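With one protein chain held back, the other chains of the complex are shown just where they sit.
Labels A and B are assigned to the chains in the order they are written; within every chain, residues are numbered from 1.
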Amino acid sequence: MTTSPSASKVNRAAGATANFVDERTSIAGFVKYFSRKLFPDHWSFMLGEVALYSFIILLISGVFLTAFFIPAVTPVHYEGTFETMAGVEMSEAYASTLHMSFEVPGGLLMRQIHHWAALIFTASIMVHMARVFFTGAFRKPREINWLVGFTLMILSLAAGFTGYSLPDDVLSGNGLRIIEGIVRSIPIVGSYISYGLFGGEFPGEALIPRLFTAHILLVPALILGLIALHLFLVFLHKHTQYPGGGRTHKNVVGLPLFPVYTAKAGGFFFVVFGVIALMASVLTINPVWNYGPYDPSPVSAGTQPDWYILWIDGLLRVMPGFPEYVIGGYTLSLNVLIPAVVVPGLFFGFLALYPWIEQWATGDRTEKHVLDRPRNVPVRTGIGVALIVFYVILVIEGSNDIVATLFHLSINDITWFIRFAVFILPVVAFWITKRICLGLQRKDRELVLHGHETGRIVRHESGEYVEVHEPLTDQEIWIRVSYDNHKPLVLEPETNEFGVRRRWYRWSRFKQAVSRFYYEDRVEPVTPAELEAARSSHH
Amino acid sequence: MSTLSNQPPSHEVPEAFQDPGVPTEHRPRRADVDERAAKRAERQVAALFGMSALGTVIALVSYFALDIGDGNDIQAIQRINMGIGIGVALAMFGIGLGAIHWAKTLMRDHEMVEDRHELRSSDETREAALQDLRDGAKDSGIGVGRRGLLKGSLITALAVAPLSLLVPQLGGLGGDWNLDKWRRTMWAPGVRLARDPDGTPIRAADVTIGSVFHVIPEGLIDLEHPLEAKAKAVVILIRLDPKDLKIVPGREDWSFDGIVAYSKICTHVGCPVALYEQQTHHLLCPCHQSTFDVSDGCKVVFGPAKRPLPQLPIAVDDEGYIVSQRDFEEPIGSSYWERLK
Partner (left out) sequence: MQTLARQRYHRLTPLLLVLGLLALITGVATIIAPPPATANTEASAQDVEAGQKLFAANCASCHGLDARGQAGVAPSLHGVGAASVDFQVGTGRMPMQASGPQAMAKAPQFGEKEIAQLAAYVASLGAGPSIPTAEQVDGSLGDATNGMLLYRNNCAMCHGSVGGGGALTEGKFAPGLWETTPTHIYEAMLTGPQSMPVFNEANITPEGKRDIIAYLEAQRGGSPGGLGLGAIGPVSEGLWAWLIGIGLIVGITVWVGARSS
């Protein structure tokens, strides 16, 4: 291939620029480090990217919105063009939201892009988290990164909720009033936290500006910082990979960042943007002009938070009212505290600590870079499905009025059903999932031992008809036998050989119970001996 | 320390399965072997990039050519929203799909292998790091057990220094911190009940059986900052057939010929309880569905609230208008720690 004179001129210019930069930053080292970094190819590895990209879209559209939004509750009389609001008294925050929607061309589009991106941001974080959970990608050495990701998930909820409240409409205002009610239920300090939050009595004039600062500065800055840490750790650890031939805990098999993933992941950003822009152009979201400016008196049917808070609304709805107690003259409102603070705290706490809980069960302290197939860890998969079922039931309870009108049911019946279902169905889901996983593992064993069914029937000389089974290839076998076959930990005696009680004995007993729960029921992978025996019996 | 250990691995006679290694055979893509297919893929990618540019044109044309209208023409707003939006979507999809299609069809797709390194630092590095720290500690003179006074005073100073910032910062957040405001509302003896939102007073005769009025205190709309007062004072006024009404003992003179007034703020977490069902006399909160029985002192009949809605004692003045006898006897709205103190 010959280079034309102009091409060589371009090359020289590029070389000179590269030289200039490198002499001042030693960037060549970074380029060398990053450009051929390998990433395994799998669709499920792109879910986290969706979260990252929707966050970038949030930043882009958010900058536009800040150019028009006025974070103040100063009352004004609406003078814009929207007919049903003519002359109505409203806050500047609400009026500026109407202004950017109806008088700025493309403003409504940016609002809708921003809000759809927010819903997709939270949803993709949870889908990504589920992928990491079910494949065991949180195991050593990634426990810290799991915590970083978990914190990002919580921050995404905070980002969403602070943004939802900014337009100062009736819907979000009632949402803030619910927050006030929840904060007030916290014993001893709750009332003061409420005063501190709202700058006095509800609704006050301080909250919208404070939420604005949190929404555009504090929370996004934290998210950005943690995203940087999250990605740094991904590069440091190198990506996990699904099991397969040649994929070990000591290597990574994949395609290079440059050019393949630059194109794929870079292109994927534009695709995510495209999907969100398409939704924003044809689907209305958060029509604040329907709800009207905030006023503490009105409320509309369908007063609900955005979907990611809906499960907490479901908890509030499903809780019976009786446990409110007065102790020594002080009111303890457990009917609010349990659903709004205690249960979410336990749920999130369990999620955050999960990597360590599982480590008690395995006792395995080696680095894990090959992912689990979910069936090979039946108890973890069962727990994951149970958590999802728990969450979804509560989302349904949080939407029970919509469900009731849609299916001609009674909200009271739905709530009564869910009061029981929220305890029973997750356990049922756990049990069924675990059974399915064990069944799939047994099927894998069958497949390895006896091969694929071919549908060809042959008749032996003896007159016996048998179906011909085609043995699996080495690659196919390896995927099905190469999993960690953990067994319940063995508890050593309470006293050592000198008759002295071992330290930490109770803790060990607890860990052993966890371990039994995880690995009592298990399906052993096929051994070469078993395969040998099975094959010889066939022939 | 631990009394746990893994069971010894069972010794199978043959060894475990061997890793067959990364599959060596590479199934070529059509574009790898057929130059025409590669050309076709290139044209497809180029067409997608072209679609992107077209999308940009659509967005710009929509922006400049479409009129957003005067706010009453919903279709005009829809058109411009959709025009720009679909343009943006095409512009983005074109780049994205083109780049991915390029990567999938034309870029080399042979998998490569890279080694990982254990994250744990080597023992030498660890020892060297520890030694550095020890040296540093020695240089500073604060080795183990030395200069306790210095260390103690430093830790104390660091621990309390944040208070110098935090106390003034947090102290200003809550305004006057006067929780007593939660105990009082605008209702006082003789304040007329007025319609929400226009503030006109209500005559008892206006409230026919089965009627429900959403009520604010007269004079509320003249306040400079009405929302805080309104958030506590809103009331729902309902007239029942007196024979359906069970009067709570001690509140015999709180209602007027079947007309009752209750706080509209839910005792659960403070939503406006506004859904009145005329036949069952139930009041439903749309947020968490606490249901109150208006005919029986607004007791909770369903849902997460515990306490009845506070009742506002009412009377009728000389001109026939409904007035409050006095303020609520308990703080309205959701529970809080000091509520009964």
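The rule is short, and it goes like this: contacts are C-beta pairs under 8 Å (C-beta built on N, C-alpha and C of every residue); 3 or more make two chains touch, one makes a residue touch a chain.
In this text the structure is predicted, and so the values were computed from the model without any measurement.
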Which candidate, A:15, A:225, A:287 or A:329, sits in contact with the chain we can't see?
A:287
Residue among A:171, A:318 or A:531 that touches the chain left out of view:
A:171
Checked against the full complex, the residue among B:45, B:95, B:186 or B:284 that touches the missing chain is B:284
Omitted-chain contact residue, chosen from B:23, B:197 or B:219
B:197
Taking the entire complex into account, which one of A:136, A:196 or A:305 touches the absent chain?
A:305
It is residues of chain A that touch the chain not shown, namely 41-47, 50, 83-88, 101-102, 108, 112, 115-116, 119-120, 123-124, 127, 170-171, 264, 267-268, 271-272, 275-276, 279, 281-287, 289-292, 295, 297-308, 310, 398-402, 404-405, 408-413
Chain B positions in touch with the non-displayed chain are 27, 29-31, 74-75, 77-78, 81-82, 100, 104-105, 109, 195-198, 203, 205-214, 238, 272, 274-280, 282, 284, 286, 289, 291, 302
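In the analysis below, only the chains that are shown with their structure count from here on.
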Would you mind pulling out the distance in Å between where the CA atoms of chain A average out and where those of chain B do?
17
Which residues, counting only chain B, touch chain A once they are in their complex?
1-7, 12-17, 19-23, 63, 66, 68-72, 77, 80-82, 84-86, 88-100, 102-104, 107-109, 111-116, 118-119, 170, 173-177, 179, 181-182, 196-197, 214, 216, 225, 227-228, 230-232, 234, 264-266, 268-272, 274-275, 286-290, 300, 302-307, 333-341
